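As you look at this complex, bear in mind that one protein chain is not there, while each of the others sits in place.
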Amino acid sequence: MITKRLLLGAAALALSAGAAQAQYSDNKVKIGVLTDLSGTYSDLAGSGSVEAAKMAVEDFGGKLNGIAIEVVSADHQNKADIASSVARKWYENEGVDAIFDLVTTAAAVAVREVSREKGKIDINSGAASTVLTNAQCSPTGFHWTYDTYALAVGTGNAVVKQGGDSWFFLTADYAFGHDLQAQTERVVKASGGKVLGAVKHPFPNADFSSFLLQAQSSGAKIIGLANAGSDTINAIKQAKEFGITQGGQKLAGMLVFLSDVHSLGLETAQGMQMTTGYYWDMDDSSRAFAKKFGERMKGKMPTMVQAGVYSSVMHYLKAAAAAKTDDGVKVADEMRKLPINDFFAKNGKLRADGRMVHDMFLVEVKKPSESKGPWDYYKVLRTIPGDEAYKPLAESACPALMKK
Amino acid sequence: MSSTPTSSGSVSPQKILVLALIVLGLIAPFGIYPIFLMKGLCFALFAAAFNLLLGYVGLLSFGHAMFFGFSAYVTAHGAKEWGLTPELAVLAGVATAVVLGAFTGWLAIRRSGIYFAMVTLAFSQMMYFVAVQAPFTHGEDGIQGVPRGHLFGLIDLNSTLNMYYFVFALFVGALLIIHRIIHSPFGQVLKAIRDNEPRAISLGYEVERYKLLAFTLSAGLAGLAGSVKALVFQLASLADVHWHASGEVVLMTLLGGVGTVFGPTVGAFLVVAIQNYFSEVGSWVTIIQGVIFVFCVLLFRSGMVGVLTPWLKRRGIRG
Partner (left out) sequence: MMTIFGIPAQALFGQLLLGLINGAFYAMLSLGLALIFGLLNIINFSHGALYMMGAFVAWLLLTVLGAGYWTALVVAPLLVAVFGMIIERTMLCRLYKLDHLYGLLLTFGLALVIEGVFRQLYGISGMPYAVPKELAGGWNLGFMYLPIYRAWVVMASMVLCLGSWLLIEKTKLGAYLRAATENATLVQAFGINVPVMITLTYGFGVALAAIAGVLAAPIYSVNPLMGSNLIIVVFAVVVIGGMGSILGAIVTGFLLGLVEGLTKVFYPEAASTVIFVVMAIVLLIKPAGLFGKRS
């Protein structure tokens, strides 16, 4: 830690000498965190993401080549029009250079459109859809923490290998749910499993008993939950109530965050397997970040989205310092050149389609007896190498790639 | 409301006010962020359309989001997939709203009061379901990256100022239409129905036909607002078909003042401003919004404009 800070300090000093030639618009580097501060995703991203971005700026030293770094944040309320208008206002009027987090796909795509048009950087940590690195990719747009492909590969493969070769899906009836189900189905079939059926439920939905009963009577070994947030929580809670898990069927939550497990409690969530891009209790560096984060967030541990925001802000600042500019295209090029090595990603790399490729982790929720205290929730079963977890570049449908 | 006809040459204070507001609207984008203004104008038009029904016919629709949101989808789809020019895309959106309005209105106007509100809510929920299910709407991702195109093939709407004046012109035009409707003999009949329906029936008016026409007009104007919004933000999404949007427009209208010409506009700008300028305080927005509604209901029930107008009039008389 100390050496890292020294190195950073030295780098900053060395670079500040060249600040005279460096070009930063309005003599300021301004980063925006645009996220859901009040709705369904405000616990897994929300104010935690804003705090993570501030921590990254502080750890960077608060200044970039002698120039002040400023953090602004706003609530997009999960509405695409609000997200797009805030992004536009930030870029046009308030000199924001890059936007972070962008949880939920509709808002993410809306901001991606604006960023591409303005040649500004957007780094997505919160949204799940692979569309961001395919049809909607951009030379200045990145996808940092996870995507539906990685979740499907991580959980789907592992579960089939352990003998969970017949699946039934409970799918949220919207684009994200369909996408997640389709990707997981593909993985399950490729590894020799079969899909017995699926039921699409309205979104949001509180009572899952009917759907769980349908899943139960299908006789599938695995019930895949292709939904998120309170839908997943309700489904898991009720699966336990209806004796589904005790009856030998297993649940596979395709997108479960640490905050969801916290809300369920270990008693209910135990034994469930899922894929995550980060878990706080992995090694010294991940714990150190989590400890500092917890001190600022009433003891909460960071989710992978929040940790991803820190990592992406830090990488952006490093690249902006090295490129000596805040010009979107130039910084994006620099970002692709620099490797990513921090508590979040080991040897992470940014690909041409904007995907940040890093190792993912297959985890299992601990039994209450195994847990040593609050937030001690996961045991890591397997590290999934980045190249296995993410969709190969050759298969990317990114139009920017096609041109090259 | 002044019954004394103004002789040509002398200018009534009302006209001065309207002209002042138009001038204000023309210079506003140089002082205030134009996207915010356009959003305000779209919602103001939406609220004005809603107010035509609530304020002048006395019918509270709790399903106006279906016209607003669905027209946005049609316009977005038309502009993006069929390559329609903006004016045609907007027309397609408005036409959709008119057809939808005529059909749902035909069923809904048989009921009144809270039952009318619930029937419209029911239809709007069904349209929401269609929006979730239909492939062309792309579910919750919505239709994104809608091209603004060139108006009449000439004016480039990608320029923010051009877009603003297009929206502003439509807004002023729509308000003029509403103004004409209200002050026409047709509008007088509507008000008669609002104040005393049995009397209107006994006077020989075919009340249902008047109501249906008013409902369809209101739906069409709400559709215009939605279509324009789709072009402004270059996207159409589920949020605009959701019942929350129907609720929001009720709030805007009541905040500004029901049955006043400018009330809905004031209310719409107020709500949009709260959402926009408070978005940086994050999660407090909904609490602040809630507190404002509670205060308005308890303290200024006639809405902002409803409270201000008598005050201005009193001053006008003195002056």
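Letters A and B mark the chains in the order given here, with residues in each chain numbered from 1 onward.
Heads up, the rule we're going with is that a residue touches a chain if its C-beta (ideal position, glycine included) is under 8 Å from a C-beta of that chain, and two chains touch if they have at least 3 such contacts.
Being a predicted model, the structure only gives us computed values, none of them experimental.
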Selected from A:Asn93, A:Gln162, A:Ser210 or A:Asn341 as touching the chain missing from the view: A:Ser210
Residue of A:Gly32, A:Gly164 or A:Gly229 touching the missing chain in the full complex: A:Gly229
Touching residue (missing chain; options A:Val50, A:Val187, A:Ala226 or A:Leu264): A:Leu264
Contact set of chain A toward the excluded chain (per top definition): 38-44, 46, 173, 199-202, 204-207, 209-211, 213-214, 216-217, 229-230, 233-234, 237-238, 241-243, 247, 259-260, 262-265, 267-268
Contacts of chain B with the absent chain, listed as residue ranges: 60, 107, 110-111, 113-115, 118-119, 121-123, 125-126, 128-129, 132-133, 243, 247, 250-251, 254, 283-284, 286-287, 289-294, 296-298, 301
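Basically, only the chains that are shown with their structure count from here on.
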Whole-Å gap between the CA centroids of chain A and chain B: 38
In the complex, chain A residues that touch chain B: 37-38, 42, 46-47, 50, 72-82, 84-86, 88-89, 92-93, 105-106, 109-110, 113, 129, 131, 136, 173-176, 178, 203
Chain A-facing residues of chain B, complex: 33, 35-36, 39, 132-133, 138-142, 144-145, 229, 233-235, 237-240, 275-276, 279-280, 282-283, 285-286
